[in-house]
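With one protein chain held back, the other chains of the complex are shown just where they sit.
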Amino acid sequence: MVEAPVEDKRITLKEAVKLVPDGSHLFWGGFGFQRPPMAFAHELVRQNKRNLTIYTCGSEMDIDILSGAKVVSRFELAFYAIEGIGLVPNIQRRIREGVIEIEDYSNLAMALRFLGGALGVPFMPLKSMLGTDLLAKKRFRSKKAEVIECPFTGEKVVLVPSVRPDFSIVHAPRVDREGNVQIDGIKGEDVEGARAGKKVIVLAEEIVDSEFIRSQPDQTVIPNIYVTHVVECPWGSYPMMVYNYYDYDMEHVRMYYDQCKTEEGWQKYCEEYITGVNDCVEFLQKIGIDRLMKLRAKKPFPY
Amino acid sequence: MVEAPVEDKRITLKEAVKLVPDGSHLFWGGFGFQRPPMAFAHELVRQNKRNLTIYTCGSEMDIDILSGAKVVSRFELAFYAIEGIGLVPNIQRRIREGVIEIEDYSNLAMALRFLGGALGVPFMPLKSMLGTDLLAKKRFRSKKAEVIECPFTGEKVVLVPSVRPDFSIVHAPRVDREGNVQIDGIKGEDVEGARAGKKVIVLAEEIVDSEFIRSQPDQTVIPNIYVTHVVECPWGSYPMMVYNYYDYDMEHVRMYYDQCKTEEGWQKYCEEYITGVNDCVEFLQKIGIDRLMKLRAKKPFPY
Amino acid sequence: MTKKYAEPEEFTTLELMAVCGSRQIKNGEVVFIGTGLPLIAAMLAKKTHAPRAKIVYEAGFIDSNAKDIALSIADSRLGYRASAAIGLIETLGLMLQGGHVDVGFVGAAQIDEYGNINTTYIGSFENPTVRLPGSGGGNDIVSSAKRFVVIMMHEKRKMVKKLDYLTSPGFLDGPGAREKAGLMGDGPSLVVTNLCQMDFDPDTKRIRLATAHPGVSVQQVLENSGFDLIVPKNVQTTELPTPEELTLLRAIDPSGIYIPRAK
Partner (left out) sequence: MTKKYAEPEEFTTLELMAVCGSRQIKNGEVVFIGTGLPLIAAMLAKKTHAPRAKIVYEAGFIDSNAKDIALSIADSRLGYRASAAIGLIETLGLMLQGGHVDVGFVGAAQIDEYGNINTTYIGSFENPTVRLPGSGGGNDIVSSAKRFVVIMMHEKRKMVKKLDYLTSPGFLDGPGAREKAGLMGDGPSLVVTNLCQMDFDPDTKRIRLATAHPGVSVQQVLENSGFDLIVPKNVQTTELPTPEELTLLRAIDPSGIYIPRAK
């Protein structure tokens, strides 16, 4: 009898980012302040990636950083801003400069586009966007959405095209080295987005033993079969939050926001916190262990 | 400050079944040997319901009982048999008698029909059933499925009509009295089926305190918002199984199968175990506490 | 027992707006909420007349009972004593589009006289001067919630004849237009601003002054509106907050994140 050797999908953050060629299409995980793949964004900037297309429902400081550094040239999304603070400053500037284009959908439309990609069908039906400029106006897609009459009821239904990006990038609390992912709290659109990707890179706060995952299989939200690579990346969403792990650091976020109102301010931030450090560990060192420890979630609260 | 009074959706099994008028359309939960709403089936027989239409992916002894007792006149489904034993005996007989009609789909088609109903769209796209008699032949639906060309890729896609039954019947391990449901192990098609129903009746092994549910909200698979009524119904899937709670009783299932090969045998079973007892408790008494205790799941195994 | 209202000088306009929003929530209703004032309004409703209201946030929090103010709709704070924490397909798809949401709350950068909303671009689509946050779940909420409430500031450049971009559908171009477009929800029920409350004429589906806030004249509302507004003969004053509501409101947002203390 042969014992199954456990598959080991672990690689480093630097290795993971090296796998993403310029021009790739990426599903970008996390939602709002929750679990953005911030460390991955930083490393994309450090490795000077170009011309990425990003698909996401809504993201905030993470995609603003990617826009500031001109890593991304196209977005298909529903929302961005820094909630509670204001409009994302770098994206505003890059749009005015004409180096970033956005195709607008609603959040449900984007989530369904990921679900459709994950389900292996070329479109999904939707009852939003009807009657609006989200349907009437498009930016760069040859076909953005189609309205059909339902063959069963005659009612109008929007079809939105499914998305199968080259890579899906998800930041999770826990994963084992085979790639079984557990996510506490809300999942946003990560369940569907992870399954839509041709390759899937999971960054996680911690890598846990497979037997732990297998003792509670109904807690697994992304099974290993979908996952290509696994990266251990503690505090990888800082200064945003991870449910049950840590809170956001609004002081840092506000500092970012204020500083990025000007191009010079953004360049300074980028140099100080991203390109001026060697890796994600050096970035956290710069933030300081005392500051991080204060942000840890305080049980029974998930923040 | 007013404390929110907890909504109490508990009713008895008899009350729940009374709410289902003859001719109703039902989503029928559970999958294979896992969590069939057996106690609900028995009570439907006891209350002599007629002309139900049942929608399910696949069910076994439970829907055979409903067929034997002529409670159901139509099924839309993908599968029935008693796995590991043989064809369902009562359904065979009732089909030959012409009192039961079946519209055949595949399992994924049925699951997507429930997802479509739950999502509030009139159809869902599918890449199964293409090229087969599942598409070419239909029994009683005016439209069973439609093949269209995808407006984005040109490929052929099957559209299956969504289902919004009058009631969804689900047997779960745990629910609170507000209707928040937790299901261990596999969910089959119950997540989608529960959300598709206009009214939802959840039967559960145990009713737990709401604070227990609210201390782990990411374990809730059917939130209270979807649930109309809650019925405490321990051993409600016997002689089939509930993950983490109890195993099946194959001796009883085999006895049922052998006896139901003849109409007389079925009538005898029905009288002895269903119509001849007053309620689900009396049924369990008849089975015997010693027999039930032996079937309890033995940790760390979920069976 | 007669209701006792606070005096106008005892509350701020933002507090009045939160109370107005709160009163749009009926007990037992399923309420779809973004952050900001609607979040405060829903928390207040649960502590007053609608303890059984179920608050849903699109990121995945369902029947939330947060004790602390959230900055993001995905904020872990919203998970405290929630009955479920799932994801966007659940909230926007199964719950909202599935027909289970009674009332949605949204904001707007521009609104027109049919209650249509712009949250995407200011200026032309081709060369916008400002790129706003976009639809997010806004389009989905107003498409499928049974009714929806808009909370926004009342300025001439925001109350417009023609939107720069139609992100989210009100009554589109009038009676029957939502049905013809295939939309499921019934459309906007109320617009709450810092000057007044506006509803929609049932026949023409055009926006109509409902109540003016204390100290605000009809003239003042008209001067701050870029669109034509139906003005009924008798415009009543907005129902004022009760002292209890104000006390609760200040306990909900003690550090004044959404409702600064200073008047």
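Chains here go by letter, A, B and C, matching the order in which they are written, and residues are numbered from 1 within each.
Throughout what follows, contacts are C-beta pairs under 8 Å (C-beta built on N, C-alpha and C of every residue); 3 or more make two chains touch, one makes a residue touch a chain.
Quick caveat, the model's predicted, so the values are computed rather than measured.
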item: Chains still shown that are in contact with the chain withheld from the display; value: A, B
item: Selected residue (touches chain absent from view) among B:F33, B:Y256 or B:F283; value: B:F33
item: Contact with the hidden chain (one of B:V72, B:L112, B:V170 or B:C260); value: B:L112
item: Hidden partner chain, touching residue among B:K14, B:K127 or B:K199; value: B:K127
item: Where the missing chain touches subunit B, by residue; value: 31-34, 57-58, 60, 77-81, 83-84, 87, 91-92, 95, 102, 104-109, 111-112, 115, 126-134, 136-137, 147, 155-157, 185-192, 241, 243-244, 247-248, 250, 297, 301-303
item: Contact footprint on subunit A, counting only the chain that is left out; value: 1-5, 7, 118-121, 178, 180, 195, 210-211, 213-214, 217-218, 220, 223-226
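Operating definition for what follows: only the chains that are shown with their structure count from here on.
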item: Chain-level touch network, classified as line, ring, star, complete or other; value: complete
item: Distance from subunit C to subunit A - Cα centre to Cα centre, in angstrom; value: 29
item: Intercentroid distance (Cα basis), subunit B paired with subunit A, Å; value: 37
item: Distance from the mean Cα position of subunit C to that of subunit B, given in whole angstrom; value: 40
item: Where subunit C touches two or more other chains, by residue; value: 61, 79, 85-86, 93, 97, 144, 184
item: Multi-partner residues of subunit B (at least 2 other chains); value: 119-121, 215, 217-218
